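And now, subunit A:
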Amino acid sequence: MGGGVNAAARLARPASALLAPVLLIAAWQAAISLGLADGGIWASPAAVVRAAREAVAEGDLAGDLLASLQRDLAGLALGIPLGLATGLALGLSRAAGRLFNPSLTAIRQVALFSWVPVISVWLGNDEPAKIAFIAFAVFFPVMLATQQGVRGVDPKYLEVAVILNMRPSQTLRAIILPAALPAALSGIHLALIYGWLATIGAEYLFSAGPGIGSELMTARAQFRMDQVIVGMLLIAGIGMMFTQAAGAAERRLLRARGLA
Partner candidate 1 sequence: MTAAWPTRAGGAVLITAAVPLALLALWQAAVSAGAASPLVLPAPAEVLTALRDMLGDGTLTAGLGISLRRAATGFAVGALAGLGLGALMGLSGVADAALRPLFMGLLNVPVLAWIPLLMIPLGIGETLKYVAISIAAFSATLLHTTRALRQVPPALIEVGTIYRLTWQQRLVHILLPAAFPGVFTGLRLGLTQAWQSLVVVELVASTDGIGYLSVWARQMFRLDQMFAVMIVIGLVGFALDRVLRAAETRLARQWGGA
Partner candidate 2 sequence: MNVAVMEQALPPAPRVSARRPAVLEMRDVGKKFSAGAGAFAALSGFDLTVAPGAFVAIVGASGCGKSTLLRLIAGLDKPDEGAIWLDHAPVRGPGLDRGLIFQEHRLMPWLTVEQNIALALKNAPVPRASQNALIAEHLALVGLEGFARAYPRQLSGGMAQRAAIARGLVTRPEILLLDEPFGALDALTRVRLQDELQRIWLAEGITMVLVTHDVEEAVFLADEVIVMTPRPGRISLRTRIDLPHPRHRADPRLHQHKTDILAALGLAI
């Protein structure tokens, strides 16, 4: 008796979690089928599914996805190491921090996307500009987090290093870097999220070309809401994947080093 009730309860929980979304989709489909919403403008869930199947069948989807991800990766590969290095440098040297932080903060205050026009002037409208923009977006969270991580190393541990007569390079390797690792990882976690957003935004604002964002804009121009929704879901889906992957990697790395 007890077992049966428990099993049912366990099944009911994930099922009830889907209740609201399923209801919403059903209501949306009903609204269009019943003519409450204009089927010409609004795409029904059925239309979205059809558009998705089309996109997969025609093979463009994979190409676009790949293009966006490549762009994103290129930007990450540029921005993350720069952010780590700068954050480390500014964190280790009080003087460097005091000199450069005000300027970096000032640059950070300018909303990210308002840099797009500037970058388009200096770097054009194609791949280099997009990748530079992504790297720029990614640089700041990583730099900030790393710097804070380095600065935030418990002075007690640094005292131990002094007592043990450690050389600066030893202190760096054995104490500062491991202690700053969690912060740096959380910065990279943020970078993955912002990087993906910057990628899509870059595809909106710079030149067209292969990519989810570009396709989204094209679909919009053609008033194809079904395709737009497919694109939205893809963007959200990949964003979530990044978040999950980053979180899992962060946990695994920290646990391996006994920090979590």
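Criterion applied: all candidates are chains of the complex that A comes from, given by their letters.
The rule is short, and it goes like this: contacts are C-beta pairs under 8 Å (C-beta built on N, C-alpha and C of every residue); 3 or more make two chains touch, one makes a residue touch a chain; residues count from 1.
This structure is a prediction, so every number in the text was calculated from the model and none was measured.
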item	value
Single touching candidate for subunit A, where 1 or 2 all sit in one complex	1
Contacting residues of subunit A [partner candidate 1, same complex]	16-21, 24, 41-42, 98-100, 102-103, 106-107, 109-118, 120-122, 197, 200-201, 204-205, 216-217, 219-220, 223, 225, 228-229, 231-233, 235-236, 239-240
